[in-house]
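Input: one structure, supplied below.
Other chains dropped; remaining ones untouched in position.
Note that the chains are named A and B in the order they appear, and that numbering of residues resets to 1 at the start of each chain.
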Amino acid sequence: MSYAFKIRVYWEDTDAGGIVFYANYLKFFERARTEWLRSMGVSQEAMRLQHQAQFVVAEASVRYLAPARLDDFLQLELHLLNAGKASLDLRQQAWRDDLLLAESKVRVACVDALRLRPCKIPAALLERLPEPQPSPALTVPLG
Amino acid sequence: MSYAFKIRVYWEDTDAGGIVFYANYLKFFERARTEWLRSMGVSQEAMRLQHQAQFVVAEASVRYLAPARLDDFLQLELHLLNAGKASLDLRQQAWRDDLLLAESKVRVACVDALRLRPCKIPAALLERLPEPQPSPALTVPLG
């Protein structure tokens, strides 16, 4: 029921603490969302040109559980929690083998590409989404 | 009661949507935390060398309310919500003039620099912190 996408940790992702810089997990999660849309045949460029619509992140909550390091090969998992008319709720996780490194709950909102005001998700996209499955929320609840 | 730090939005911060990329607010918030510590005379390098301790982000929740754009001059505000023995809770906001663009609740944990295991915040640092003030949480609650 989940989508998975793998990435490698490069020098650019790390910081002087020797680990992946915390903001970079949001880059990883964005890549996973883009690849998830692409896997359903959804092009964000076409969405912008044909529907004048694009996704922006409205909310993101991340819990960092264990550090990732240079050369790590991470599995990014994405789970659709809810699909509204104008927004999607996703759970996104970063795993190294069996170890959960970070998990996030993300709300992406559909906005018109020009004025960035909320708008309906194009029907052609909604039809392609899998059945949302409210999960027991995050594995590790936010404090 | 709050600390404020100003930054400029540069090309590197924006994305093809014409606005600041969502992950980059976490970079901005990190800069504000570092400058806040520096303003109290706390050097993270000294903290690492003398106390073998460093801060890592354990949790971050961000709500994005309005976009920032190239050349914007942002005010980053930081408010200490709570100071525990091994972690600090902060509210961090990004403003452009009177408009709140993004706000975040961040928990930073103190860890030993070698093994990244939780440890006590050095007393010399705790003494310099302002009195924590639990605020009425976020201006705009997370959905």
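What we mean here is this: a residue touches a chain if its C-beta (ideal position, glycine included) is under 8 Å from a C-beta of that chain, and two chains touch if they have at least 3 such contacts.
Please read these numbers as outputs of a predicted model, since none were measured by experiment.
In this structure file the full complex is assembled from 4 copies of one chain, 2 of which are shown.
The working rule: only the chains that are shown with their structure count from here on.
Work out the mean CA point of subunit A and of subunit B, and you get 22 Å between them. Every residue of subunit A that touches subunit B in the complex is listed here, in rising order: 17, 19, 22-24, 26-27, 30, 54, 56-64, 67, 107, 113, 116, 142-143.
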